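One protein chain omitted, others in place.
Up next, chain A:
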């Protein structure tokens, strides 16, 4: 980018938005004086179980007592709708909060833009106090050339779930590799059950997560080890050939090309789907008496003998717009140390990234979660695989228009694997610069 142009143009936009923000800030100053207490803002997305999660998070933040000169914190729930505009508009007008949760790759974009502060001091604080019990690889996944982009707080890990009763009805055992997956899928097909449930519609990323998981399962991914876009590889072609076989044998439902997340959830509930990738909290969608019918199986081996899946690390980032960086860091450390209540109350459905939380008695009793942590998390990678570390442009890869068309072409089953990947490569080259 031409630095002169970039600087001048960003000033133009920022000047306008900044003036507006300044007016708002001037009004806020008056309020602060009236109340006599300054606070920093914490934006939190609607995670886990939705409204009950937000209520729990608000209550937790409300109990925060800052020490010394540190400022208090005000909680604000942020909806996922238009999240990218919400954050980029705030960043452009310099009205971002002090601390915020957000989408998995947002911190990598923001640290590239110099909008957020690295979390190195927070990590150092955990090291110093001897409380750094983050699961293996999780902190490393947040590293960038400019430091830790954010602190991880939970992980959206994709694992294979099966409905035990349907497998029993079909007279088969859970698959252990791609070949047995096809055999189990065929057996399920005979009893009119879908062997790989997924939502491939254009308004959901569920199908993209499933295909990414299988690509990583086969040692592939969208990127080369040097970080360049590299969709058309032998391993990815093998993965798409495997998926094509599933389509041809009716193990993937052709209706899935237009499915929303709700559609596939309803199919899971009705017993139309017997196997599929899902979040570790998939069973929470089921009535309590049916939850035990769902089981996480061990990672399956691809034809090359590889194992793997995709995960998204949910981050907590610190914006430079904070009134006090030490206050942001103090709150973030406290929040990470006290958030176990989300899992105690059952309002968080993702995998905790700290051992002290994973070892909570109620989580220890959750065999599916323990299997996910023990067997799936270590073989997980981000959709940036096989790049050495995530980067900002992944925001557009995850959930972009190219990804949706890619999944739908796979489900349609009419186009050769290599051609599908070439189309994807060409489309992603426009968004990954």
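Things to note:
Keep this in mind: contacts are C-beta pairs under 8 Å (C-beta built on N, C-alpha and C of every residue); 3 or more make two chains touch, one makes a residue touch a chain; residues count from 1.
The rule is simple: contacts and distances are computed from a predicted model.
Hidden chain, UniProt protein name from the list "Carbohydrate ABC transporter membrane protein 1, CUT1 family", "RNA polymerase subunit sigma-24", "Formate dehydrogenase delta subunit" or "4-phytase": "Carbohydrate ABC transporter membrane protein 1, CUT1 family". Among the residues A:59, A:168 or A:412, only A:412 touches the chain that is left out of the figure.
The chain omitted from view is touched by exactly one of A:88, A:131 or A:285, namely A:88. For the chain left out of this panel, the touching residue among A:260, A:285 or A:325 is A:260. Interface with the hidden chain, as seen from chain A, comprises residues 1-2, 5-6, 9-10, 12-13, 16, 82, 84-85, 88-89, 91-92, 113, 115, 200-203, 253-260, 263, 266-267, 270, 272, 395-396, 399-402, 404-405, 408-409, 411-412, 430-431.
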